[in-house]
Every structure is written in structure tokens, then in C-alpha cells.
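With one protein chain withheld, the remaining protein chains of the complex are depicted in position.
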């Protein structure tokens, strides 16, 4: 076709040639068929396809000399000139943003289509910023513990009973005397703002609405008072990382004591040292990020950008049982140890008079091949079944289903915590967290009915079959040091002595 | 746009509107925008899309009356008339053959090429409507129980004996006194019409031909009388979901009692609450679907389109052992509990004088991580071996091979049920179900011969090796409530008392 | 043919010789038959085959001096001159690019590049005709037993000893008194001709060269006398399927007795009924195929084209222990039962005075989930360790490595059989089977040295660790029928009575 014969081409006609197999573009008012050229373009086909069926004059000219296209393409690829009269707003619209695999955050699927906790994780993996996804989803080393946390629940069978009247089912229970809609709390998880601007506030509002207790992380992205103010009828506990500078932690404890919505202190004891969360290290951190209560700021160093590591520099690795006395002095609130991983330490905690223990391996984020909480729970049954009468026992890590909650409760847990799932649900703000709670409650109710119970009082070990993992329960430890410490505690441990004489005396 | 204003539209222009998001077709020279209509087309969108951007007059006229399109579409969907001068060879080319993965329903492979139960499932996955596939194949939560149902059979080894005369092999046995060609029955499965218009009638005809007992689901898509009329020489049992409105269930029981082909009542006890079948929830239900015997109708609600859930609203979650007395009053037929999942409840059923129990977890569709029936069967051997002398024990879930049937019978089962496989075979109507039965009988005969037996009397536990799963058999439960109930039953349970004095007395 | 007589050959005629089995090329207008030269071509056959049936002058001249072909090929390979008048465009077209995935049979990789038994299987899967591959590789149902045959060896650990002088290692042993280079024999496998025209003859020649005993299948594609004549110094045993028409089997037994190279009869007892080998059924059989010794012919029926099934119709499913007396009458040769799968039957065989048992599940081809031979071997250790003193015990199924051989021998096996691997090696004819034997011997020697032994006398159970599978060994069977039979045999079984008074008396 010679230029002389060229007819005006309507913009709509140009717009019809917009695929990789049939690609026209307009440059300087000339319509070119660049289909065959796509694969040869030194800059790759994508940038051309972005303007397929459209006017590419501007991006072309930014980079190329004016006659390059004419000199490079055969004459017959010039299809004609654009009919200026046919240009309309639709055709002039800027090309759509690149449709990379990662769905833009504003294209999350409707919340109603998410029907289980896994769905929230899938959506977060697709829509959360890469660093957020890395920080939330990562775990230590080879992820063995993280994955076992879940699989040990899956390896536990139910022993359902039939022909019980399960019309009315009641999931209510109490955690340290506080009412809760179900035996589920929000495990304290750091930096919720990474996934939603409302951060911990959104979680607090959802907890208030749904009657769930929220564990406030020492690494929350909002101050404690703002969080409890966001859900002023809800109950909270505060998760404390004991600071090398004890004065700072004491100030936090006093702030807790003064806040009537804070009902307990969970002192984290499984994070004496930061775990090696490699996915987190591999993604560069945004150094503008900070957490108010520990005065830490994100940074990238020679070892990577691991938020889990760089934000934990203030935590004291020298914390011991004796320091619990110090904690006891600064608050009247119930004290719970978060991160117990052996019956030995559970016994020590019981003997020291603590109010509860949270069996946890920090979501598999600290020490890889540390035991799943469910295994530790079974170890308690074998080694110290009396503990369930003396203190409350909680479990977290790997809880994804209502059946998981029920299994833990059958095996003696007062309640279980969910951490990552709540973070992923916060992707949708308050409404997302509420939807997650609704799902979990619905699943728990269904599971209770289908095993044949209507109240958590009836949740007993006889309803589960742990035969597939029972052989993994370790034998009684005979580590001399452990025994010595245990004996010490049993008789007159320094902690319990000081304890009795300390500020918490009245309470005991 | 009024007809008067319609301009001729070039064929090239029509051809540009050829996607699901922008679909024009030409019928009788008129250009219609049918984009919005695609999802509503009773015949599905595919057939229209085949002619997107083209002349659809011929296929349209083959099926529809001339004015249908005009009467159904808004006037503004008429875009104009086709410019006859612009028609060229390219535009007239017949539409390309469909390249979608999903084979059209009329392209099922010939029945003779299906040689095992798995094949039927594969074909159904490719040819059944998505909702049907979702409803039939789905199971609860993470599908752990569904998959274990099968794998536990695979983990059971045979201990074959040699040099036995296995020339003549006999698979015949009896179920509750009724002759059956082999120890296999059709487990009651809902809504067979979803995969074939003949639905349960096709199954009944096949059962009659092949001498197999059919369990009629309370959620059948045909009335009971039509089903038994379709196979008037066959034997049936009726699967009852006890209705919150007992009168309705009583009416069904009485209908059963009056129907000479109904030989037993299987009361479902593992579905006090609907399981969470997520694949089913995620696909929208066709709200025109109904089941006659429970007067339920499909619907989509805020939680999804789960047929398994919305169709089960009438089932009474308050059913207890005491209600069996009520059932006993309304029928003289043998009573079997469908859905026993523990030795504890099996013992209660035995003590209550029931005629049989079907060890079942509802195909893994109700409570995920409920135990495979094979494990419960082994639990009976450990806990109450005498039960096999007192009542008939059936098994379903995961049966896919003749070897599976034989293993269950070796371990004491009177017969086993197949549910999903029969649904998948019904894809081919009566003939498909007959073919499935032929395959199963052939496999069973081969397995009997190859383990060295010729009659099911010889099928004994010594012929199988369950060492790989024996460690999963739970210990005796010591749940106080269970024990109390069991003791009660052993002496003078309300059920057995009323029972003896009730309508069924003569029978006992 | 002298040059003087050479007639012009039409291009079409040349073009007809274009396969690896019949390959002509034209160079400088002369037509050469290079079929026999293909395998000797230093540049490999592929480049010649690219020009099969065509003019290769150009590529030939690019590389070779003009007279090379004439000097290298025998004169009779010169077929004539190309008739120039017959050259047309079609014939001149450049050779097609090679595209097919399936390597042509004549493009098997060089034998020297195959370094283990798996390699032979890979090559066969790529180069054998589809039906051959289906028949050889298939196994029953879901292939559970076939795969376990191998994996149970992999789950068995060695316990190697160090600092033994392993300079000289000796793999020699005896099978029923016959010398063998190593404790390996060819398990009788049907229809070797499917993969190579020399069939069982090639195997016999390789066995003779390498000092290995060959089991001749009743379904061999050559008559027994031809096979033993092919390797007249080798030792053989004959695998007998007892025919419904006993006279035919008696004739075979008498033929065996009269053939001095036949050293034993292995009566197959694990194939009372053909297994369901689905891959075999799905591929249509070539109905021209026949096996001489059982007078069977391949056919396709309504159930498929399973060679394993249709070729086995003559086998008597009514065979019992009593029939062994019949067998004993017709031959003086040692009698071995092939296909023992339980200690119970092993004990019966021992009590009946048989010469040996081959623990086998027919390569997983008959009853799926029948136990791996290695598990049965362990059962013998648990149930009747004295058996190893009384008779020879062989194992087959899953042997792929020299380490597998050594493990079986450590656990008491006299020797092991390989079936499929030999079939796959026969893909390369005699040379391939020899290469396989060399590999196995090399692997066995290496394994012996590395566990610290130099003679098979030292192969003891202490050198292996079967802890990973020990829990799968079944308990003693208490099946009443089994016990009765066992007792009968122990005292005065009909078989042993008749036996003692029968033809074999002198031998006993």
C-alpha cells in the first residue's frame, strides 16, 4: 500500500488490533501494524503492547528518533493515517496499568468470597506488599516447625459421638476470668499497620464487636492506649518483650496496670534471640517504619532487611526466672509465660505460681525444629496432668480451623491464639477480622455439634485420637540442671520466695 | 437507538466484538449486543460465544422461534443492521472448534473404555456441570478424611494363600436377609438427577438388573415410589434424615413400611449439622433444583451456594438415642444407624437392639479428621469383637476397588456401600451404573481368587495385614459421660425399655 | 550386482527405502544400501537416516572424500544408479526436521551410556512399541504392590563393617546345585520377542556368556528346545503354568525332564487368576502374536487388549496342593513353588518336601496390595526361621540394584530374580542383557566390599537393618482353615503321602 492510497482509519478500528497476534499502534498519526516486529523490539514486546490499539507517539518519542520506525519497518506495515475525527475519550484513555501477577491491593476479591482462614492467606500473598508478605509469612530456617504446627493438628483424629442433642451449642468460655465468645484470642503479632492503615485499631474494633480478647504486641504500630480506646469494651492482654533497659518495660507494665482494659501480661520467653527468618531477610525493609512502644525503627544492614531481627534489638537475652519477680513488682495483673516448649518449664511455671502458660514456638519463627505446641500439650498430659487444674494453658501456632480449636480444648487448652491469620484478615480492615472470627466461630460450632457436644465443658481428651503423634512425645528429661532447678523451685525457688515477699503478696 | 436510525454496520466492525466482555452477534441481518445476556442464556454462554462477532442466524434458528431474541433483549441492544457489502470470506468462515479443556457432555468417552471406578470419576470431572462436580466431589474442610477413607484401604495388605481350587467363585451374600449379588450396596447419595435426567431411576434399573441393593436418599430427586417402581424386583433401603417436624418423617416411615420393596431404614446420625464443603459453597447453585421427599429447594445465601448445607435445613440436630423409640413405633422395618464412628456408639447401638450399623463418616463430607470407617472397623475388633455376632456391620467411604470390598468383608463387614462412584457412573445413565457394578464384581471375584477363597464365608481377618494402621486404633475411651450412657443402656436404657414395650415388641 | 548390470532406479523406489531397517541413500548418482552400515557409522546413524531414501551427495561431500563410501561398503550394497528422469520436486524436498518425541527404535542411546537397570527401563519406555511397553511395565490396579516391591528394599538400611580385607570378592553361589556367577537369575517373563526379534534366544545367549540361570516362561515366544539350544552350556529352569488340560502340562514336564539343560521346574502358584493390568488392557493387542508352548494367541475382547489376561486362559484356577503329586509323577526335576506370599504357605511347602520357594507377587501384576517379597522374607524369619535350612528360598520383584540382591541374600535368600529389567535389556538383544548382568555384578561386588564381605557366606542378617519395615510383618495367622491344613501337612498330608509313594520316591 503506497502512502498515496492511504485512507483514514477510525480510532475504533485501530483499537480492535490490540493483541499480541494483531497489534497496531499510532505514531505521529500514522497507523502501523507492528505485530511481526514485537518479538524483535530491543526493549521487549511488553512496552509496545501497552499501547496496542492506541496512540504511542509520546512514549515512542521519549526514547526513539523520529524516523526510526519508518526506517525499520517494511512499507506495507503502514496501514494508513488515523482519522482524527474518530478520536474519542474512550480511545484516549491511558493504557491500563501492567497486569503483573500480583493483583493490585484494590482488587482484592470480595470479602464474602473468603470462606476460611486459608483464603485470607492466599489473598494476602497476592495483594500485600512484598515486604509485608515476607515479614508476616516467614518463619525460621527451613520452616519445619511452622509447617508441623499445622500438620500435627491434621494428624489428630476426632472420635465423634452420635445421637446427642446438639441443637443449641455454646462456644463461650473464660480466659483468666474474662468472658470470651469462644476459646480463641488474637495472638500478639507485630506491626499490623504493614497491611492496613488502621492496623491494631482495626483488630481492636473487631474484637470488641465479636467478643474476642486481643493480645497487644509490644511491637504494635499503635500505642497501647490508642488500641484499647479503639475497642473500649473489649478485653486485652499485653505481650511484653522485657527490655534490656528495665525502666522502659516497667513503664509499660505500669501503663498496663493503669489501663482497665488490660487484663493480663504475657511475657514472651521464646524469643531470647531473634530467629532466622530468611524470607524476611531477603526483602529490603522500608526504613520509615517504626513501632512506638519499643521505640524501634526498621533498618537494613549487611545481613539483610529482616524486620523480625532488627526490630528486636531491645529484647533482653539475659531474662531469667528471677526476673519474673521484678515483673510481679510492677503490676498486679495476671502473669502468663508465652513460649513454653517443654513440660519441664511448664512445671517450673506452675511451681512459681504463674497464672498461665502459652505453649508456643512463636509461630515457628524463632527456633526451627522446636516442637509444635500440640506436642508439648500432649507432653503435659504425660508428665504433669495436674497442671491443668493449677493454671490456664493456652496454645498457638498452626490454628487454621474450628476443628483445630476444638482439638486443643479437648486436650486441656483453655483457649488458643491465632496470629498470622488475623494479620492476613486485617488486609480487609476491621471487617476482615470480624469475618475471620465469624468463620472460626461457625467452624467451631459445627465441629462441636459433629463430635456430639454443645458446651466446651464436654470437650474431653476422649473425643480425639492422637495415636499418630503419640510416639513423638519425649520421655521425661533427666537433665541434671533441669532437675536441680525444678527441685529448687519445688521447695524454695528464689523466684517464689521473693514473690511471696514482694508486691504481689496480697494477691497470692 | 430506534430502528429508523440504524446504520449499516461493517462485518469487520461486528467481528471486533467477539469476546465475553463485548459480544455481538448477527441474527437475521440484525446486529445484537448480547454481552449482558450471556450469563442468562439457558443454554449457557459457550454456544453464543462460538458465534461472537459472526452471523448466528443458522444455529439460532435451529433452536429458537424467530422473535425470541427481539422479545427477550432490550431494544437498545439492537446495534443496527449488517452492511451486506462488507461481508467477505474471512468473516464467513465457520467458527473455530471449541478448544476448551472441558469436554462437552456429549463427548464422553465410550463406556467400554472405562475400566475402573476411578475412570468414572475422571470423566465426571471433565463432563459434569461445574456445580454437579462441586457438589458430588466436595468434602469437608481440607479433605483429610475423604482422602484417608481411600488411603487406609491402600495401606492394608493382603496375605494371599496359594494352591486353593478357585475355579468357581461365589460373591453372593445377604444383607438383612435380602439376597445380593455381592456384598456391595448403593450408599444413599443425594440428587442423582444433577448428572443425568433419569437420576435415581437409572440407578434403580441398574440395581435390578445386577441384583444390587439401593439405598434411597431422603434427598433423592425422584419420589420413593417412582424409584422402586423403576426397579420393581430390586431391594431397597431408605435413608432417613429425621425432620424437625417429626410428622413428616413419620409419614415417610409409613410410606416405607407400605412399600414392599423397602427392606430397611438407615437413619443418618453423622449429619446432625452440615459439613463445610467448600468446593460446593464456592459454586453458585441453580435455585430451580428441588428434592421431593424433604421439600427442600436449592438457594444461594451470603455464605455461598453449598447444596449440602442449604438442602439440609430440615434435619433435626436434636436427635438422640431416645428418638429411635419414636422411629421404631412408625415402622416394622429393620433399623440401621448410618454414621457410627466409634466403638462406644457401636456398643450402644448393639445394646439398644438395632439391626445394623453403617460405619461411615459421610464420605468425609461432614467432620474433617473424623476417622475412616476402616479404622472404626478395627476398633470394633479390639473393643467389642462380639458385635459381629450380634448385628450387621457395614462400611462406606473410599471404596473404589474390588480389593477394598474384600478387605472390609475379611474384617467382618457384611457389605460395603459406594456413593460417589455410583453418582459418577450415573453420568452414563442405567448402563453406566451397570457397567460399574460389572467392574466391581469382576474385581471382587479376581481378588477372592487371588487370595485363595471362593466364598465370602472364607473371608477372614487372617487374610489381611493391617499392621500399617493398627497403631492408629484408639484406646478404650474413658469419657465419664460415655461410660454412664453405656452402663445405662446395658441395664435399662430408656430406649431399650420403651422399645420392648413399643410397637416393635413382637419383632423382638 | 556388478556395475555393468546396474539399471537406473527411480527416485520413488529409492524413497521407499527410508527406514533404519531398510535404508538407501544416493551419493553422486549412485544408490547405496547402507542399512547394515548405520550402526557402524562413526558419526552415528542419525545423520544418515536424515537422508534415508534421498540424495545425500551434498552432506556426504561436505565431510567425506569422494571414494570413501565405495571403499567402505561391500560391492553388493551398490544398488544401481539413480534415474535422473524420475527426480521430481517432492523427492528433492529437504529432509524434514526431526520432531517426534518418541525416539525411533533405531536411535536408542549407545549401550555403553546405560549404567544401571533404571536406564534400560527409561530407554524401553521411549523406544519400545506402546503395546510392548504397556504389557511389560503394567501391574495390577493402582500399582501399590509394584511400587512397594522396590521401596521396601530402599527402606532397608545396611550396617556396613569396616577394615575388612575386601580386595578379592566372590559373588559365586549355587542354585539347586547349579553353579551361578552370582545369586541372580532371570525370572521367567513372557514374550520377550515383543521387544527384540531374538527374544528368549538373546537372553539365553547372554545367560550362557555370563553364567546366569534363565527361567524359561511357559509363555515364551520361542519353543523350549530352541532356547536351550541357543545357550547349550547354560542352566535353565522351566516355569510352568499348569494347564486345565493336564496332558499338555505333562507333555511339557516330560520335555523338561528330557532336556539336560533344564534343572528345575518352577510351578507358578500366584496366578490362579489373571491380575487386572490396566495399562495393558488399554492398549490394543496385535492379534498375530502367539506363544508356542501354551498354544495361546493374542486377542482383543470387550474388556480390552490385556495380553496378561487373554494369554492366560489355559491356566487352571483349580490347582491345589494335591496337584503337586501329579507334577512330581511327571518329572524327576526339583520342584519349586513360584509365588509364595505368606509364611503359612511357605511352611506347607517345606512340609510337603518341595525343593524351594520363590517369594513373589508376580511383579505386582496379579493382586494389588499383595505383600512385597521382602516382607514375606522377614515373616519367614519371624515365623519359621528353620525353613532356610530345609529348602532354598528365592525372591523377586523390585530388584534393581546390586544392593537389593545383597540385602535379600543377607536375609536368607539363595538368589533373586529379575524379570522386567531383563525384558528391558533385551531391547538391545543379547548384548543388552549381558550389559545388564555386568552392571548387576559390578554393583553387587561393590556393595559386598562396602559392607565388608568378600563371599556370600558372610552375608548375614546382621548386615542389614530392617527396622523401618519390621512393624509391618504380620502376626502369626490363626485362620482355622490354615491351621487345619498345616496340621494335616505336618502329619500326613495327602500330598506328602502320595509323594513318598510316587515317582519321586527315589529322589527323596
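Should a chain be cited, it is by its letter among A, B and C, assigned in written order, with residues numbered from 1 in that chain.
Definition applied: contacts are C-beta pairs under 8 Å (C-beta built on N, C-alpha and C of every residue); 3 or more make two chains touch, one makes a residue touch a chain.
None of the values given here were measured: they were computed from a predicted structure.
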| item | value |
| --- | --- |
| Where the missing chain makes contact, among the chains that are shown | A, C |
| Touching residue (missing chain; options C:11, C:156, C:180 or C:342) | C:156 |
| Hidden-chain contact residue, picked from the options C:13, C:83, C:147 or C:458 | C:458 |
| Among A:163, A:319 or A:350, the residue in touch with the chain that has been omitted | A:319 |
| Touch criterion as defined above, residue of A:340, A:391, A:405 or A:418 at the omitted chain | A:340 |
| Interface with the undisplayed chain - residues on chain A | 42-44, 47, 63-66, 68, 141-142, 144, 269-270, 272-276, 278, 281-282, 302-304, 316-321, 323-324, 337, 339-342, 344-345, 366-371, 375, 471-474, 477-479, 481-482 |
| Missing-chain contacts mapped onto chain C | 112-113, 115-116, 154, 156-167, 401, 403, 442-443, 445-447, 449-452, 458, 460, 462-463, 465, 467-468, 471 |
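As a working rule, only the chains that are shown with their structure count from here on.
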| item | value |
| --- | --- |
| Longest centre-to-centre distance from chain C, chain (CA-based) | A |
| Inter-centroid spacing, chain B versus chain A (mean Cα positions, whole Å) | 38 |
| Whole-Å separation of chain centres (CA-atom averages), chain B against chain C | 45 |
| Gap in Å, rounded to a whole number, between the CA centres of chain C and chain A | 57 |
| Touching two or more other chains - residues of chain B | 471 |
